[in-house]
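A protein chain is absent from this complex, but the other protein chains hold their places.
Our next item is subunit A:
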């Protein structure tokens, strides 16, 4: 390739020098400056990502420290959570509790029926229907006992009618939803 005419004639010389400059700039830009800048950009992105991760980890460690403090403060009361929502079958304990309560109240637990319900948000529901022969004050006591029971439950309905036999004045059908934790 002969450059002489392009470098000798003034207008052509100007264009040639301009093209050479542009070509050089492009070559340097593409093969020298761009990789360097790409490297720096990559490293900067890596630093930003690591900073984000580091901040998250710091926050997590701080939260863990706070959680540990809260846990230690509340540890003496956590048995209540274990008792109210045990991860084992709660029905036997419930039946034992209500039988004891009914007996102590001087009432009579005539029938009890347990139906396993569905599971919702780690809570397995049991529907318990029981028939109790008692007096009205005894019924109030039983309902209050059920409401204040440590086990997580909800008395959904009570149906009362006069009792036909014995010393008890009423027959109460009590329906309870009992919940068991199945998270683990």
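One rule holds in what follows: contacts are C-beta pairs under 8 Å (C-beta built on N, C-alpha and C of every residue); 3 or more make two chains touch, one makes a residue touch a chain; residues count from 1.
Criterion: contacts and distances are computed from a predicted model.
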Query raised in the report: Any idea which of "Energy-coupling factor transport system ATP-binding protein", "Secreted protein", "PilN domain-containing protein" or "ABC transporter domain-containing protein" UniProt assigns to the chain that's been left out?
Result: "PilN domain-containing protein"
Report task. For the chain that got dropped from the picture, name the residues of subunit A it touches. Result -> 3-4, 7-8, 13, 17, 20-21, 24-25, 28, 32-33, 36-37, 39-40, 43-44, 46-47, 50-51, 53-54, 57-58, 60-61, 64, 67-68, 71, 78, 81, 84-85, 121-123, 136, 139-140, 143-144, 147, 152-162, 179, 181, 183-184
